[in-house]
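Subset of chains shown; positions unchanged.
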């Protein structure tokens, strides 16, 4: 059945040779680089029996696998189902949301294993990986999924792969500066993942500004069932966020504490989101956009401080505030950003990740600056902030200052990186769709004829069968 | 686009000030109470290093976090995705099902941390929380989700929050009576969660009886895809139920045994449900309502006994029976309850939670009464029933008697509590919808225009665009 193709006329979105070429070349590069550099870490290597003896471990349960694997799987679900389905809210972009997220994340984790490996797990010329590397690779890709939210529906899969390549690289550099040079704590990634990822994505979408985007306005909304699909993403992000924030914390109390703080923050966030969603709408009705997104701000906003002694009530306060800020953002800031600053933010990542990420960085700095040996215990204090070696003399207030510096560095990296990458993505060679074909799966996907469409078709013989 | 609003005329469902007020006031109250009372338990506190030394623990893996966190996350999924999506089967109440469940559970877990904390984790003026408290809070909220099933589609979000406040309180009192005063075992909550939650909800819905509910009969059914959304809820409840029943059992064999018994019971339950679903329908076809619900009865019915030496074949028997009882309930009891007793039970919680909960309590009492030192071993016997301290002399048959008393207490608390709370919810100030607007998201939610609706609208110009 032949149908007229608007996009075919306006822009060349033909992917047949470009997309396979990029995918295959990059996968070959991954294989070569993995072949040269990546090996199993001691706890995943068959020599582990000897290692165990050397480290005086009496049981296999001491393998880091058992400390972190359940959290890893939860994080994995957040990246692929959480982000993927969260973005299926658009009525005709579900395939792109979940499918392109799948593609970029699958590529991104391979590249992240290398980039982060060179910075953090490089020994004698080899990158030695274990479950913690898998988690960190997922984290790194999380920042790309966030940026994807800003440009959702407006880019080709090749653009997404190019963005992933550069963003993972910049993420790893930024992470190295923060964690190693500034000696900053950021286990849940308020700064490294959310602040960086969101402002990076917002800068990219600003540069890719499409003045005629209202031509696809009819496709920018949801339908009833697409909103339910999106809620699957929301809930998995919400439920597993305690695992996200605790996944790479120190063994023992730190992991335990991170999970509790995040649980509390997220619970509070739901209530303030619901309150403001109803309050800011004339008819007092709840808006699914807020429920799908702003309820998660509480997880972002304790990303840095969750493993610290934030306390459960501190978490409730942070969660409450971030829910309010995020909901207000959806109602007032997003339209403002689009009309005045020409930032077209499809999923509202400014409200879900950027602002809560900044809150998270600031709360982390304050919590660190307020730390005392009394609250943490002598040993706990040193362990919580790694005040050992050259950092032995660092005081909480200095640590707070460095934490704040980490926010600034992340912002600068995001703006500068986003500007460069946005410029690259603006080149007319990547096959993105024309404005009137944005938010439409039909451009890059084989889309089945729907029953509804059949009905539609039946009664409108001169209209195309598929929207 | 202006559309006539039936509910606006009939009843005031305007939420703009009431819902935000309730949410915000309660969240502030939570923050204050958490500030005064809630602190980290020893295993989540930064002083853990010292604690570890005192307790002679050699490894961080001994932290309770590693014994229970994977189960906690499974339980968390059951509460938010399991219950939330199970109730999306209605054709136009998916937002309310998953969204209100989200709201009440997020509030409920905070209040439950306090209520259960005062009863069980109170030391020197502080509630000390850890992962087990998070699980118990989720459990407590589970009983509210169950009650929500009875009144699904007929109440305002404020009513749900009010009900949650009271039900969590009563749940905690009942739980205290059972676990502490009667020294009853109920790790999977057949009595405390299911029997109490279900009869509480049934009493509430009885009091909120709506004589004209047939006015919204057309919306009480499902559509094809809403039934598939509901199956997501069903399967997550079914798959993770072994975690539910084992989450707070003693470390070691008890957790292991609970998971196995629950796995067996649920497997058997699926077969008898399918058998009776087909048998009780004239055309011999399977009914999705049964598959979505009765298949879960096997998890409810071993809630008390799963951690005991029920044995795998005992589990199969219990699961088989509960599947039959539950399916028969959907076919015969639910219509009877509605027409004769005026109990309008939207999700059929009488079949999924009430009757199987009673079975679970009884099976628990029998299994406890039948316990012998031979079957459990001398130490295992004492450990399984905590026959220590003042309970040192309790015999299995006495324990069985107390278990039975636990059922009765749970029932009485449910009826009395449900009657009082139902009376409160009947006050005409909570903004519930008129009978003809029940089971309709449009009352409390911004609902997108659907493609189907567009079609609908197109051919029915004098009808409202959205159903």
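A few points about this structure:
Note that the chains take the letters A and B in the order they are written out, and that residue 1 is the start of every chain.
We adopt the following convention: a contact is a pair of C-beta atoms (placed from the backbone, for glycine too) under 8 Å apart; a residue touches a chain by one contact, two chains touch by 3 or more.
Model, not experiment: these values are computed from the prediction.
A single sequence accounts for all chains of the complex, and while 2 copies are shown, the assembly in the file contains 3.
Here is the rule we use: only the chains that are shown with their structure count from here on.
Per-chain Cα centroids separate chain A from chain B by 32 Å. Those residues of chain A lying in contact with chain B across their complex are 61-62, 66-67, 70-71, 74, 91, 221-225, 227-228, 231-232, 235-236, 238-240, 242-243, 251-257, 259-260, 263-264, 266-272, 274-276, 278-279, 281-288, 291, 295, 309, 311-313, 316-317, 320, 375-377, 379-381, 383-384, 452, 455-456, 459, 467. For chain B in complex with chain A, the residues that touch the partner chain are 14-17, 19-21, 23-24, 26-27, 30-31, 34-35, 38-40, 43-50, 52, 59-61, 63-66, 69-70, 73, 76-77, 80-81, 84-85, 88, 92, 94-95, 98-99, 102-103, 106-107, 109-110, 113, 129-131, 134, 157, 225, 229, 232, 444-452, 455, 458-459.
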